[in-house]
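Sharing a structure with you now.
Here the complex is missing a single protein chain, while all its other protein chains stay put.
We just call them A and B in the order they show up, numbering each chain from 1.
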Amino acid sequence: MIELFYRCAMKIINVTSTFQNEFIDITEKIQQVVSSAGAIENGYCMLFVPHTTAGVTINENADPSVKADILMMLNSLIPLEAGYRHIEGNSAAHVKSTLVGVSQLVAIEHNRLILGTWQGIFFCEFDGPRNRKVNVHLFNSQIVR
Amino acid sequence: MIELFYRCAMKIINVTSTFQNEFIDITEKIQQVVSSAGAIENGYCMLFVPHTTAGVTINENADPSVKADILMMLNSLIPLEAGYRHIEGNSAAHVKSTLVGVSQLVAIEHNRLILGTWQGIFFCEFDGPRNRKVNVHLFNSQIVR
Partner (left out) sequence: MIELFYRCAMKIINVTSTFQNEFIDITEKIQQVVSSAGAIENGYCMLFVPHTTAGVTINENADPSVKADILMMLNSLIPLEAGYRHIEGNSAAHVKSTLVGVSQLVAIEHNRLILGTWQGIFFCEFDGPRNRKVNVHLFNSQIVR
C-alpha cells in the first residue's frame, strides 16, 4: 500500500488590509478552502503570497498582543525612513517581506490543517491598506495497491 | 519511466532544550528518521515545528561558535524587554520564531539528506528550557512504467 500525492485544488483567497502594517489571521479562511476541497485524508497546503511588500507567517493566535508585539519590533528594527533609494517610499515593507517570507507549507490530516495548539496563519501586510491575494495549493493522497 | 511521490513516514521527534535561547543540532536525529524509513532512492523531508516560540534553521554545524554568534545577534536585535504588551513575557521569542521560520524542506537521495558540506539542521529554542517536538514528513518516489 502506498499513498500517492495529487493536486486537488488551487484557490486564490482575497485579503483586505486596513492599516499600513497589520497581521491578519487567515487560519479559518485557509481551513475553509481545505474543508471544501473534498475528502483529504492526508495532504499538504502550500501558501504563496504573490506580493513584494507582504508576507505570511505562522505564530500565536490566542493573545492578539503577540501579533502587535511582533509588528512593533519589526517596525522598530526596520524604520519607514532610513535613507532608502527606492522612490516609492515603501522600502521598509520590502525588507520585512524578505525577512518574514512569502510562503508556508502546512500538513493536512482528515481535512484539518496540522498546526500546533497555539499556532495560526497570518497574512502580513507591510504596505497597506490594500486588497491582497494569497495562492492556496492543496495536495491530497491516493492510496493505491 | 516516471517517479511518482508518496508519503512513506510521518514521525515526531522530541527535543529537550537546556537554555532560554539555544540552537540544537538535530541533523543526526532527522537522518536517523530518514535511514530507518526503508529504502528512499529519491525523496523529500519536510520539517515542521508546532510551536510559536521556537523555529528551525539550516546553517553551519562545523564550528559551534557560528550558532553562538547567530544567537548573540538575534538577542541583540530583539531584546527580551522592549515594552511588549504580551503578558507572558516571551514576546521576543515570538518575534524570533517569525523571523527564523517554523519549517524547512530538504531533498533526500539514497537515504541521505542532501545538505551542503557545512550545513546542519538546528532546532531553534527561543523560550526554553522546554520539551519540544518537531514533525518530520518523509516522501519517497516510486518508479513506474
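The rule is simple: contacts are C-beta pairs under 8 Å (C-beta built on N, C-alpha and C of every residue); 3 or more make two chains touch, one makes a residue touch a chain.
Note that the structure is predicted; figures quoted are calculated from it, not measured.
The missing chain, though absent from the display, is touched by one residue of B:24, B:37, B:99 or B:134; that residue is B:99. Take subunit B: the residues that touch the chain left off the picture are 2-5, 42, 44, 57-60, 63, 65-66, 68-70, 72-74, 76-77, 99-101, 104-107, 114-119, 141.
In the full complex, subunit A touches the omitted chain through residues 4-8, 10, 46, 48-52, 77-78, 82-88, 91-92, 94-95, 97-99, 101-103, 105, 135, 137, 139, 142.
Just so it is clear, only the chains that are shown with their structure count from here on.
Between the Cα centres of subunit A and subunit B there is a gap of 19 Å.
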